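Structure below; questions to follow.
Note that this complex is displayed minus one protein chain, with the remaining chains in position.
Let's turn to subunit A:
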Amino acid sequence: MNSKVSNQIAIATLYVIASTIVVILAALLGYIIISGLPALSWHFLTSPAKAFTAGGGIGIQLFNSFYLLILTMIISFPIALGAGIYLNEYAKQNWLTSLVRTAIEILSSLPSVVVGLFGFLVFVVQFGFGFSILSGAFALTFFNLPLLTRSIEEALAAVPDEQREGGLALGLSKWETVLHIIVPAALPTILTGVILSAGRIFGEAAALIFTAGQSAPALNFTDWNPFNISSPLNPMRPAETLAVHIWKINSEGIMPDAKAISSGASAVLVISVLGFNLLARFVGHRLFKRLTAG
């Protein structure tokens, strides 16, 4: 076989492989959306779940997912920002820095179920938070920190050194330069990273089943005092999220319409993740235009 023929064969094979992938992925997305859309309705998105009968919704789970996401971001963003700033602006090339980098790498590759078990041991049992939103938010913080830190660090590293020199030449201290010049310049990229990690948090379940719990007690949506037990804002109540709900009803659900509910909930999850991705692109693009001359 001469090399021209084998070239043709190889390239044809690559076309076949690539189109197989596209077909698999399109089928997957199509299946999720098409089987999920009939289940979606305003009632489904807002009403509470039912344990034994058909017709339950995902209202509370959906709220829990967003609340947990926001709480996790409030806890993890300042930590990740601080760590990212230190790593990119202050850290020297020494053993401590390489130890820290190794630790972050290890944390990012830990199975999320191990992170969840650690959260269970520390927050649920030792600190006595019980199965609660707060325990879940801490567990998700550990899950989120390494990737968020890395993306913030990369965003800061992409800011040209001239900006730093400019700040220092104007007599600003290093910290002031970072805070007032570098971070604003990196803001579009940082925000993109934050939104993308929000998508990851939104769909995470393994780290939550032993920390935020697997039950969703009824909530009183007229009571916004965080200290009342039935208030949606109470961080100490157990909170099953949407992703956990899908897992739960598929492994031990006994309602007759479990499949329809999980199809609908899966579609909601995937559409949300899609939304996060689009938002990340849009925000990054828009902010970049706004903040720079480009």
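Just so we're on the same page, a contact is a pair of C-beta atoms (placed from the backbone, for glycine too) under 8 Å apart; a residue touches a chain by one contact, two chains touch by 3 or more; residues count from 1.
What we mean here is this: contacts and distances are computed from a predicted model.
This complex has a chain not shown, and the name its UniProt record holds, of "ABC transporter substrate-binding protein", "Phosphate transport system permease protein", "Formate hydrogenlyase" or "Cytochrome bc1 complex cytochrome b subunit", is "Phosphate transport system permease protein". Only one residue in the set A:Thr149, A:Thr189 or A:Asn234 touches the chain that does not appear here, and it is A:Thr149. Against the chain not shown here, subunit A presents residues 3-4, 6-7, 10-11, 13-15, 17-18, 20-22, 24-26, 28-29, 31-32, 35, 78-83, 85-87, 90-91, 99-100, 103-107, 109-115, 117-118, 120-122, 125, 142, 145-146, 149, 172-176, 178-179, 196, 199-200, 202-206, 209-210, 214, 243-244, 246-247, 250-251, 259, 262-263, 266, 269-270, 273-274, 276-277.
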